[in-house]
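On to subunit A.
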Amino acid sequence: MKSLRLPAALAALVMVASACSGEGGEGGGSEGYPRNETLYTTGTAWGPPTNWNPIMEGNYAVGTVGLVYEPLFLFDPNENEYTPWLAESDEWPDENTHVITLREGVEWTDGEPLVAEDVVTTLELGHFDIHYSNVWDYLESAEATGEREVTLTFSEPRPQEWMNWVSARAIVPDHIWADKDESKVTDDPNQDPVGTGAYVYENHADDRMVWKRNDDWWGTEALGLEMKPTYIVDIVNASNDVTMNMLNNHEIDLSNNFLPGIDQVINDDNNITSYYAGAPYMQSANTAWLIPNHEHPALGDPVFRSALAHAIDLEQIVTGPYTNLVEPADPSGLLPQWDDYIDHELVSEEGFSFDASEAVAILEEAGYLDEDGDGFVETPDGEEITLTLEVPSGWTDWMESANVIAGNAQEVGINVEPAFPEHDLLIENFRKAEFDLMINNDRGLSNTPWTYYDFIFQLPINEQQTTANYARYENEEAWDLTQQLAAVPADDVEGAAEITSDLQEIFLEDLPIIPLWYNGMWSQASNNVWTNWPSEASDTPDNFATMWNNMYQMGAIYTLAEIELAE
Partner candidate 1 sequence: MWRYMGRKIGIYGITFVVAVTINWMIPRFMPGDPVSSMLSRASISDPEALERMTAYYNDVFGLDTPLHQQYFSFWAGLFRGDLGISVWLYPEPVTDIILRAVPFTVGLLLPAIILSWIIGNRFGAFAARSKILDNTLLPIGYILTATPYMWIALLLAWALAVNGGFFPTAGGYSFALTPSFSWVFISNLLSHWFLPFLSMFVVALGGWAIGMRNMIIYELEADYSNYLQALGAPRRLIRRYAFRNAMLPQITGLAVQLGTLIAGALLTEIVFNYPGLGTLMLNSLNNRDFFLLQGIFLFVVIGVLIANFIIDIIYVLVDPRTRVQMTGGSS
Partner candidate 2 sequence: MTLRVNDLKVYYQTLRGDVHALDGVSFDLADGEIMGLAGESGCGKSTLGKSLIRLDGRMRHVDGTIELDGKDVPIADDRAMTPFRFHEISLIPQYAMSALNPTRKIGRMINELLRSRGVRPNTIAEELNRRLELVGLDPDVLNRFPIELSGGMKQRVVMVMATLLNPSLLIADEATSALDVSTQRSVVESMVEFRDRGYVKSMIFVTHDISLVYQMADTVMVMYAGRIAEKAPASTIINDPQHPYTKMLIGALPEVGTTTEDTRLEGIPGTPPGLLKPPTGCRFKDRCPIASEECSETPPLVEIDPGHWAACWKTGR
């Protein structure tokens, strides 16, 4: 029978392929990376790795800074401390001078030693148009005052801001970067990165980035850190369900994505763990804010914003879309890691909480009434209020949350409709103040709450607001205080807390933006191959197991040395 020949061939193919899959499922074979020497991670990269240029912030393959290129200091947000990294020590002879001494015996992977000129060159690159060009706003000069000693002189002391640079930015080698012109610096993919770090470039494809351990890394000797995985295969983010599946099959060791329903998986599978054993499972990474456009007549009114804030039932969001994977934010919006900076007394007095009837009362008192009987309030002048709450299309958890918020607002008579434009369209719109309401979390955990207040209060308002103050809130006093905060010495927590208390008073009074919930430091790990992941338990490490950009510099690098092969 001729017609059966092809189906038969197909059946044979099925059998061959499934036989193969058995082999492939083990993830090894002679050509593959040995499973017990390889750490599979995901959740950091949103697109194929295309460049390894540490100056191209936001474009380079995640890990380029942290694994290959390293900063002078690490910042430990839990302890609120700076740890010397490429630096050996530093001192502040006066408030305008910072002297950094580099570690001895650090070598670039091409064999050249790390020298003071490298730091100077890295800073000099800021004279080109790159992301940290603004250091030269307050930095006067950077000089190599010794083979391994750099002296920084400031025209205006901004230690909080400067320490952010020191602990976040990677140092590049002078002998390679000094001669590059601007286009080289800003556009070159830097295919063959020469760094000082614990890992080197091994390989990449559109869906993965592979790093290989640098066995000559200085840290092994100097810090006693031994990186456990020989290879790190960082998988480009796929969809939630694909990632969930790979994690379920223990094909990946560490997922740094928000995975809906992961609580069920953690509860069902003892080999998949997160930082906390119960809700919220994850530490907090940043605050999701509801950002109103102050140019809108109603949203420009603090009373109206307050009513809106009271109307939102955060509990519903936390238990609904997030199934308790996140926690509601403190009314100050500051992250739990910044607890020292929160004025709890003030917050409990002035802070808002969910109370629909209170929201209605506030609206009524201020004259926001529903005169035309459509179920929604108008402004005291009788103008209709119709607001659109925008979140990026495809960000499913936010989309669902936006639906909840819109529903909450409608219940107290504020007409809010959700909308889901493309992410970039949204960015473009809010930069030009063409929006009513949106959710945003552009700023995350850092060495100082200054980054948050800079985000909230930054002045002046430009035609386009590209990195801060999307709400276009104008309060000179608050901005002054923010700038004062930048000038507080990095280790003066009390001094900083005094200023942040004043800032919180303004914040809670005016509610320029409304804190919603803390997005998690998404991290769920499989213990099948690697164990000893950070957790709240006392016998496990406490560093982050989240490999996002800038997280290596906040201690995630230690995790690579702390994990252990499973028995």
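Here is how the candidates were picked: all candidates are chains of the complex that A comes from, given by their letters.
In this text, a residue touches a chain if its C-beta (ideal position, glycine included) is under 8 Å from a C-beta of that chain, and two chains touch if they have at least 3 such contacts; residues count from 1.
Predicted, not measured: the structure shown is a model, and the values here were computed from it.
Chemist: Out of 1 or 2, which chain touches subunit A when the complex is considered as a whole?
Modeler: 1
Chemist: Looking at the complex, which residues from subunit A come into contact with candidate 1?
Modeler: Going by the criterion above, the answer is residues 2-3, 6-7, 10, 13-14, 16-21, 23-25, 27-33, 35, 38, 40, 47-48, 50-51, 56-59, 129, 131, 133-134, 187, 189, 203, 205-208, 210, 233, 235, 238-239, 242, 245-246, 248-249, 251-252, 393-394, 422-425, 427-428, 431, 462-464, 466-468.
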